[in-house]
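The complex appears here minus one protein chain, its other protein chains still in place.
Right after this comes chain A.
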Amino acid sequence: MSTEQQVLDRIERARRRRPVVREERITLAHGSGGRATQTLVQAVFLDAFRNPLLEPLEDGATLRLGAGEEGVRVNLAFTTDSYVVSPLFFPGGDIGDLAVNGTVNDLAMCGARPRYLSAGFILEEGLPVEDLRRIAASMAAAAAAAEVEIVTGDTKVVQRGRADGCYITTTGVGIIERPVTLSSAAARPGDAVLVSGPIGAHGAAVMLARGDFDIEAAIVSDTAPLHGVVAGLLDALPGGRVRTLRDATRGGVATVLNEVAAASNVAVVLEEAAIPVRPEVTGVCELLGLDPLYVACEGRFVAVVDGDHATRALDALRAHPLGEQAAIIGTVAPEPAAMVLLRTAVGGTRVVEILVGDPLPRIC
């Protein structure tokens, strides 16, 4: 075995070690959705709450309820998410429709039809009531579009300076109507990897809306409810042929696929030229030194499906308005296990690592 190979094996062992939080305090990196978030969740929360439903750390938990003599069984998907986006309003959406769509999408990734949501509000003293009305109206519209109802909630107000205008937590329940076995650990060599549309628009839109850069570009968030397009895919490929569904939120497509590669102990091999990115998103990412693969989407998901049915999966996605620009972006290979590789447009191959901390812009 070559020296380099030995080093790489040592690194792989280090990567798989039990995560330890080394920091004494929470830093912003713990909220980025990348490696630090994973470490925190595993070392603090999973350690404290460990149970078989939580353990897979999927987008939501699947609850199998009922049974008994009558044989009435209900499979529920159950999930929760908090929304702290700044600014509250951005091109293509606001914190309200984000809070509905995000939780609806987590349910959709479990293969469920979303039904009911709760909404908890933490409001900062001084928030204009008119802003809150706008947010509530857009939540109502998003809920109607997604055919879910907001059936319970809570409101708290904190002192000025203790919150950034408005934070929202939504919890969702959905019914799993199809016999699905979706899991991040289900990807197998030979499977195909698809994405439901151009990536990175949400993250780019919000970054520009923050006004930190004097860049103007017509980028609108991709926030949208995905259960409809998911249902079409599941109907087209029944019988476990859809292995994994993940919405590519924080940490982007790269981070989600790293989680799939690790959980399934396979390699994911992406074709850079096949990954759909709108030119204006590419442009903004170039300027800021970011990689669209790590930029958050709020209305896009990654699907791993049986490779023999990749085309049918693509057709099913493209049949829905939210999947018109879906693409097959890669394949699953046996080796190197737990890694994501990218065949670059210029003809090379490189590793796509999980996001570390915030995607920091390069300076020169």
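The rule is short, and it goes like this: a contact is a pair of C-beta atoms (placed from the backbone, for glycine too) under 8 Å apart; a residue touches a chain by one contact, two chains touch by 3 or more; residues count from 1.
Just so we're on the same page, contacts and distances are computed from a predicted model.
Chemist: Of the options "Hydrogenase maturation protein HypD", "NADH-quinone oxidoreductase subunit F", "Cytochrome c oxidase subunit 2" or "ABC transporter permease", which is the UniProt protein name for the chain that has been left out of view?
Modeler: Not shown, but named in UniProt as "Hydrogenase maturation protein HypD".
Chemist: In the full complex, which of A:Ala14, A:Val129 or A:Ala218 touches the chain missing from this view?
Modeler: Hidden-chain contact among the options goes to A:Ala14.
Chemist: Of A:Arg73, A:Lys156, A:Arg188 or A:Arg350, which residue touches the hidden chain?
Modeler: A:Arg350
Chemist: For the chain left off this view, which of A:Ser2, A:Asn51 or A:Gln159 is in contact with it?
Modeler: A:Ser2
Chemist: Pick out the residues on chain A that sit against the missing chain.
Modeler: Counting over the whole complex, chain A touches the hidden chain at residues 2-5, 7-8, 10-11, 14, 22-29, 35-36, 39, 189, 212-213, 267, 269, 279, 282-283, 286, 289, 291, 331, 333-336, 339, 341-353, 356-358, 360-364.
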